[in-house]
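A single protein chain has been omitted from the complex, and every remaining protein chain is retained in its original position.
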Amino acid sequence: MSADVFLFWFLAILTLAGGLTTVLVTNPIYSALSLAFTMIGVSALFVSLNAYFLAGVQLIVYAGAVTVLFVMVLMMFDLKHELITFTRGKISGLVKAGLVALFAGLIVGSVLITSDVFSKSGGAPEAVIGGDTTKALGTILFSKYIFGFEALGVLLLIVAIGAVALARSKGGTHAK
Amino acid sequence: MGHDIFEISINAIKLIVVFLLIVQAVPVLVWLERRGSAFIQNRLGPNRIGPFGLLQLAADAVKFFFKEEFVPANAVKLLYYAAPVIALIPATLAFAAIPLGQPVQWNEYLFRLQGYEINVGIVFVLAVSSLAPYSILIAGWGSGNKYALMGALRASAQVISYELALGLSIVGMILIYGTFNLTEMIQAQQAPLSYSLLGFTLPLNFLPAWGIFYQPLGAIIFFAASFAESNRLPFDLAEGEAELVAGFHIEYGGFKMLLFFIGEYGHMIVASALMVLFYFGGYAIPGISLADLNQWTADHTASANAASLLAGLLTFVCFFIKLSIFLWIFIQVRWTLPRFRYDQLMDLGWKTMLPWALFNTVLTATFVYLAHL
Amino acid sequence: MQNSELIGEIGLTHYLILSALLFVAGMAGVLLRRNAIVILMSVELMLNAVNLSFVAFSHYLGQMDGQVMVFFVMTIAAAEVSVGLAILVSIFKRYKEINVRFFEHLKG
Partner (left out) sequence: MSQQTLMAILIFAPLVGFFINGFRYKKHSAEVAGTIATGAAVISFISALLMVIDLIGLPAEERRISVQFFDWITIEKLKVVAGFTIDQISAIMVLVVTGVGSLIHLFSIGYMHHDEGVAKYFAYLNLFLFNMLLLILGDNLLVMFVGWEGVGLCSYLLIGFWFTDKQKATAGMKAFITNRVGDAAFLLGMFVLFLTFGTLNFQEINHLVPLTSELTWLAPITMGTLFLFIGATGKSAQIPLYVWLPDAMAGPTPVSALIHAATMVTAGVYMIVRLNPLFMAAPNTMMIIATIGGLTAVMAASIGLTQWDIKKVLAYSTVSQLGYMFLACGVGAFGAALFHLMTHAFFKALMFLGSGSVIHAMHEEQDIRKMGGLKKYLPHTYLTFLIGWLAIIGVPPFAGFFSKDEILWQAFHSPRGHWVFWAMGALGAVMTAFYMTRLMALTFWGESRFSKKIHPHESPMIMLIPLFVLAILSAIGGWIGIPHVISEILPGQPGNFLETWLEPMIKTVPGTEHAEPSLEWGLMGISVMLAAISAMTAYHFYVKDPSKPKKIAASLGKLYDVVYNKYYVDEGYFCGIINPLVRLSKGIWFYIDVNFIDKTTYVISDLVRGSGLFVRGIQNGNIQQYAMYIGLGVVATMTYVLMR
């Protein structure tokens, strides 16, 4: 077992555990903290896939900002243990759980069925994936995807304004 | 990364050494701060134990170790204990990525005087330090104390706010030097200073091409924001004794308190180190370029290995001298400036520093574009 | 596919399945949890899972487009969370309630 393989299994198990804890734990703050943990795990997985820059951004954006926001909001609301964590409908709950299981089976099944397709075409150009991909990412982001990038900038501006407006309102649709 | 067992073990040792470095720097800094603040305030400070009161550190350590261990009744035990440990992580991880001296070439091995070399070092340092709010939040909430929670919320809001200005102020540097790599950034600062625009060049050979000369505004914003990032005065609203008693570590004592201390000073060290790195030429000795230095050491030592080792040592010392200057500035500021009000703090962050940082970025981009025309 | 290969040699399939499992965990959270904030978190989890598969594809197929997509997804996720949390904060300020079933009252 080489180091890469060990790394993958180690990270995969940690990440998956973090994800499951997020969903299953009854205290939302633990949920948020384990979500942060999962984010860090995913970031590490990015590193194992040579996507260094994305790993950093993942940490900054998800772990450093998004999840911190969650934690802050939860702490501000001071929610502790929840009495009703999960949905209580017997039929709909069963349907939902079954749906999730079915979906998991379907995805895993489809991945496994098509895995040989990937392994056949797996002769990926090593030049691209070999070293650090930051420069390539920057080049493609500012050339091929420049329009999307600009659009996202506008979106962020709108969201910033909208979030401020929403948070300042005293509730109701006609804030003073 | 390591290719044989020797290099791997050296790397492992390096990590431990870096960790110990940051941990051991803290007592020294505490002593420095206490003595320094005393002199600033026209007092004497701790001077009874040992020469210049240096053994006070040991006494403090003993006191920390033997303090009573207690958990508040309302605390969430797991989080309460986890928080101080988590507090250590960001600072030490970030510090490990900072090159402390010129790499040493020992036969076929290249030993970098840093925990690990990462190609996107700047992103890594930012990313890791963005995890800092967690320990604060966990501590604040886990303590089960109103003041602690308020302090934690304040602190984390502050850290998130200033992260933006901090990150944006570095963008100018990245644009100018065209790299995320910290070592490359230091290399790029070796050349003599020259401003070029639209094909015209203004050479200022007597100065090194340090970031401070290209990015004065960015440097100021970065420096100010890093104060806020490390929750130091004048931005230590999280502690704000008058309002919140002691902020998020109100319920902590003894060794756990010490860990928080280490975290905070670690932040300070990282901030100073980044300041040195980005704007003051890193480990390079002022006035002597790295090439000259290597030439000089090669002339004065017998073997190439020894020359490399000597150069590494000299740059290391130089780096630490620069670092100490900035650490002293941190301490000096803490004991001279009063504290902001919270709304002033937020106003400063969002309405002053962020726009200026944005302006700096745009300006830099324009100039870089014009310079390359 | 041999069992030992499955453990000993990491390929695209592994990352995809990991991503699928993370996604399903997030989906379960969205479908089953009652706390609106946790639902938002689960959505983030799903987005992360998708990101992971994007990066894995990008790595194994040798194309950068996947990473660009991840970049975009992150931005949009950040936007979504800020707005979502802002809405939740204003609702909570008014009603002291974040149970998602409570929001049924908002239907037309």
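For clarity, chains are labelled A, B and C in written order, and residue numbers in each chain start from 1.
Please note the rule applied: a contact is a pair of C-beta atoms (placed from the backbone, for glycine too) under 8 Å apart; a residue touches a chain by one contact, two chains touch by 3 or more.
Nothing here was measured: the structure is a model prediction, and the numbers come from that model.
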Displayed chains contacting the withheld chain: A, C
Sole contact to the chain not displayed, among A:Ser2, A:Ser92 or A:Thr139: A:Ser92
Hidden partner chain, touching residue among C:Val30, C:Ala56 or C:Ile98: C:Val30
Residues of chain A (touch criterion as defined above) contacting the omitted chain: 87, 92, 95-96, 99-100, 102-103, 106-107, 109-110, 113
Chain C residues that touch the omitted chain in the full complex: 27, 30-32, 39, 100-101, 103-107
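One rule holds for everything that comes next: only the chains that are shown with their structure count from here on.
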Gap in Å, rounded to a whole number, between the CA centres of chain C and chain A: 5
Rounded Å distance between chain B and chain C, as computed from the means of their C-alpha atoms: 33
Distance between the centres, which are taken as Cα means, of chain B and chain A, whole angstrom: 29
Touching two or more other chains - residue numbers and ranges from chain C: none
Residues of chain B engaged with two or more neighbouring chains: none
Interfacial residue positions of chain A with respect to chain B in the complex: 29, 33, 36, 40, 43, 52-53, 55-60, 63-65, 68-69, 71-72, 75-76, 78, 132, 134
Residue ranges of chain A in contact with chain C within the complex: 1, 4-5, 8-9, 12, 15-16, 19-20, 22-23, 28, 31-32, 35, 38-39, 42, 45-46, 49-51, 54, 57-58, 61-62, 65-67, 69-70, 73-74, 76-77, 79, 82, 84-87, 93, 96-97, 99-100, 103-104, 107-108, 111-112, 115, 118-119, 121-122, 124-129, 133, 136-137, 139-141, 144-145, 148, 152, 155-156, 159-160, 162-164, 166-167, 169-172
Chain A-facing residues of chain B, complex: 79, 118-120, 123-124, 126-128, 130-131, 133-134, 137-138, 140-141, 149, 152-153, 156-157, 160, 163, 167, 180
